[in-house]
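One chain of protein is taken out of this complex; the other chains stay put.
Going by the order they are written in, the chains are A, B, C and D; count residues from 1 in each one.
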Amino acid sequence: MTHRSPASRTLEVKALARVEGEGAMFVEIRDGAVHDVQLRIYEPPRFFEAFLRGRSYTEPPDITARICGICPVAYQMSAVQAIEAACGITVDGALRDLRLLLYFGEWIESHALHVYMLHAPDFLGYESAIALAADHRPIVERGLALKKTGNDLVDVIGGRAVHPRQCARRWLLPGADQARAAAPVREPPAGA
Amino acid sequence: MSTDKPSVAVWKFASCDGCQLTLLDCEDELLEVAGEVALAYFLEAGLTSVRGSYALSLVEGSITTADDARRIQEVRQASRTLVTIGACATAGGIQALRNFSEVDEFRSIVYAHPEFVETLGTSTPISAHVRVDLELRGCPISKAQLVETISAFLHGRRPNISGRSVCSECKERGNVCVTVAGGTPCLGPITHAGCEALCPAYHRGCYGCYGPADTTNAPSLVVRLREGGMADDDIVRVLRTFNAYADDFRDASEAVAAGKGAE
Amino acid sequence: MTATATATGPMAPMVPHRYRVVSRHTETSDTVTIHVEPLGDPIDAPRPGQFAMLWAFGIGEVPISFSGLPGDGRLGHTIRAVGTATSALAASEPGTVIGVRGPFGNGWDVGDADGGDVMIVAGGLGLAPLRPAVDAVLAERDRYRRAVLLIGTRSPDDLMFHDDLARWRGRLDLDVQVTVDAADTGWHGDVGVVTTLIGRVPVEPGNTLALVCGPEVMMRFTTRSLIDRGLDAERIRVSLERNMQCGVGHCGHCQLGPELVCLDGPVFAWSRVAAQSAVRER
Amino acid sequence: MKVDGAASGPVVLDTAGLAAAVETLIGDGWSVIAPTVRDGAMVHDVIESVADLPTGWGDKQEPGRYRLRRRDDSARFGYAAPAQSWKRLLFPPRTTLWRAHRPPPGSADRDAGDFVVQVATATPRYAFLGARACEVRAIEIQDRVFLGGAHTDPGYRAARESALVIAVNCSSPADTCFCSSMDAGPRVASGADVVLTEVAEPQHREPWYLAEAFSDRGAALLRRVPSAAATPEAIDAADAVVANAAAHMGREMPDVDLHELLSESLEHPRWDDVAERCLACTSCTLVCPTCFCSSVEDVTDLTGTEARRDRRWASCFELDHSYLHGGSIRSGIRSMYRQWLTHKLGTWFDQFGTSGCVGCGRCVTWCPAGIDITEEIRAIAGPHLQEVTP
Partner (left out) sequence: MTKRTIRDLLGDHPFFADLDPEYLDLIAGCGQNVVFAADTPIAREGEPADFFYVLREGRVALDVHEPARGPIVVATLSPGDVLGWSWLFAPYRWRFDVRALEPVRAVALDGVCLRGKCDADPRLGYDLVHRFAGIMVARLESTRLQLLNVYGWPA
């Protein structure tokens, strides 16, 4: 929301939709100079640091993932690394590679989300990616395909796209999948 | 945007955004969904303007502030159908762990200036505040169930969402039971289906992220977990994660914490 | 590989036959009667008391008894809009195509009353599956002696089948009595539960077949009144409802002790289900 | 050593003979399904050769507990019932019954439009290798459910009619097995095309198989693989395997009239007792080789143009199972468990003329609470059993 005058204006954004976390921003400009800036974080506190106390060392990765559903892997990995550091463990080889892949998947998903679904509509003057798709469907579809690729990577390594559980066994034991050949899991819904 | 399509709003309260992201994660269906409904309020997708009333509101997150307790009333009034998405909205979420402690202590531990932090003493599900038409379980919700719910809403049918246990989905999927064949503790017998038995399929015990099933017998599972060698502290913690404040899980963990039901 | 299904083909009885709604008549505030006619293969000719599985496209399937069997291949169904599928079916305007599977179940066996008296007791929507039975009795009226139709419903506004009621009441060879649970003074008929009517009609216990349909509580009290009047439980027939999904005894949902309601019923001699109906589930 | 027709005498197959049988079947286009080892248990899976069979593996099954173990021989069928039954294949956990299409949105006659129904017609061709007596009996029981009445289930019929059953007489019953007392094993009496008896030799020498054809198809198969005529000694050795199995049943169903007992015990206090332990998790019903309940789900795509009816396994331990008019008739675990047990062992007789239990023990092993139906029956039978149980 913007109130214009030649050299003085007030910027007030009630919801900063382009960054994660919920905040509002208020900028007051007087005579061409920033007079006042207020950032209000109204995201309700959830107290992860408090309730993690007393949990077993095996639990933080699953719990910290819930800090953010858009970047759960980052929090899981941070927790894993913190625990490993505390235990004096270094992980390398295939396991480290798998972790990186999991991370890459999240990056791809998250960046595609931001570039195609949030920034592009802003820069091109659309209300949303859905409005953008009305005029530029192939571009939005490409963005969605990229996003899906990232999600698929997380899904394959972690079991699901949001709050994965580092369930890499399927990858490590290829035979396990074939075992399901005679027992198909449910197929996606019609139209999927 | 055309207005004859039912308008859908997505609301966030205390949560991680993961459940509403699940809607954006429906890459294959998203534009199709957008073709059938008018996405009218969805902050995460950049839609920020609130307009009038909504045919369907998807509500993520739990109620942890006085502001949010007011806001959910407005959302309810503006919504013909209100569906909660995820463990926070349905059971209070991981942040409901405060309900078992003192929030003032939590606040002073986490924040340098606790006086700036506004919060309620409890994290409560949406249904503790307003009437809820349907609760989608999970931390996070399942993409398939979300699309199914929207599809069912569009065509006026009951979504195919079963309240049976994760064991059902394990058997359906052909998983070998991790508890019986491996001695791995698993909350599957008392946990609501919907994840397609994700964790047991990868040899991990279910950690209850879909909350309690329709019919549960948590006290009996507690007995089994003890027989399997779990200490009471561990049992309390395993019941106290993302659905800690859901009735069946809460009652069971409180009973164990109080030393009840010991053999 | 897929193939266009004929409902009589290899996938019968799972595949619905296509029927078009040809008429829709509002019975009460929440209940309508639709008539449908086949677009392709018709289902086998139903008998009074049998039911069909009706499917609203993409919404769901529900068991609905036949409330009218005109005999020209058309089917009458009276539907109360209470869930999503029944609401969609009840809202079906003429022209709508719905799916029909059936006929399922055993029917009323009105012929068991041959040479004797017939007493038909209907509660609420329970009149729907009994309507074809009433007409079957009237169609061969000579086979029976006394014929009585007792109808109970919640209020005068909940009475259905007004044309039929007028027609039935106009016959001297059918004793029709109607009572409602509640009414204002605009209602000149009886007020009281349907069991009160049983005390008012002459009953020759050894020679009477009773057909009863309505909510389960109503049927339980009705059968008790009939037994009090001397009827043998075997001569009291009730039509039961359970969660029927397949209609052919395969899905297991409609079990009542040893009975599969969709297959062995829905019509049972009370003697056969009385004990099971008394089992307390919790 | 020629076998002519179904009634021909038994033959002996060595490993090469068994391998040839598997190769022949695969060559003829069969999917050969057999027990294999996966995730710490025996599971049925597609095999490509005898090498995929779990050679030298056995199991140890107890209420609520299953562990694989190494055998001290090279038996390929030296274990009891695998984790799940053949039901998975004949009556899959999830099936699309049919799909329907109608005109897309915007079409003039969309709402009143006709629709077209299509069904999947693919029919699998399974050869079941290694089915136990209890399992073959279970298939016969499901045949009565799905094929024996006025209506037949088309999908089941298609899969069943094409399925070839190469059964194995049980040599190694588990602690949870009680097929003998259900008259369902350990010897296969009927329902198979070929019945093998595996005779394992000590010191990891190759086992050999006494093979009997029970059908023309079975006889035809045996004619095509190398075999030797069975000597009386071979037949005796095979008989001894089965006799030994019968003597080592881990459990026993009390010898009472279960149908009568259960119909008279609907208010027995034991139902409250078992309800305290039962988790209502549905495992027993889904691993049971005869449980046949299913639910249908109607699904649409987002545009409402395509509809689908799916059928999935259901269980009487689901709250929705007895749903009627806004509530469930059986809403508590006591009612649910009573429904399961009284149906399985009692009212099944009324409906299908047989017991629903074959004594495979899966419901005992795979119950996360370790509930043992033979024990529950013993408790309910109580006084009836005084002279039998100490």
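Definition applied: contacts are C-beta pairs under 8 Å (C-beta built on N, C-alpha and C of every residue); 3 or more make two chains touch, one makes a residue touch a chain.
Note that this is a predicted model, so its numbers are computed, not measured.
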| item | value |
| --- | --- |
| Touch with the omitted chain, as defined above, among C:V110, C:L125 or C:V238 | C:L125 |
| Omitted-chain contact residue, chosen from C:N106, C:T196 or C:S277 | C:T196 |
| Hidden partner chain, residues of chain C it touches | 30, 80, 82, 123-125, 152-154, 158, 179, 181-185, 187-193, 195-196, 199-200, 214-215, 217-218, 221 |
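Throughout what follows, only the chains that are shown with their structure count from here on.
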| item | value |
| --- | --- |
| Cα-centroid distance, chain A relative to chain C, in whole angstrom | 57 |
| Chain C-chain D separation of Cα centroids, rounded to whole Å | 39 |
| Overlap residues in chain D, where contacts from two or more other chains coincide | 38-39, 43, 88, 93-94, 99, 295, 298-304, 307, 312, 331-332 |
| Multi-chain contact sites of chain A, meaning residues that touch two or more partners | 179, 183, 186, 189, 191 |
| Partner chain A, residues of chain B touching it in the complex | 1, 12-22, 24-25, 27-32, 34, 39, 42-48, 64-65, 67-68, 93-95, 97-98, 101, 103, 105-107, 109-111, 117, 119, 123, 139-140, 143-144, 147-148, 151, 172-174, 195-196, 198-199, 201-204, 207, 209, 234, 237, 241-242 |
| Interface residues, chain B side, partner chain C - complex | 155-158 |
| Touch list for chain D against partner chain C, complex | 97-100, 102, 109, 111-122, 145-146, 149-151, 153-154, 158, 263, 266, 292-296, 298-300, 304, 307, 309, 314, 316, 321-326, 329-332, 334-335, 339, 342-343, 346-347, 350-351 |
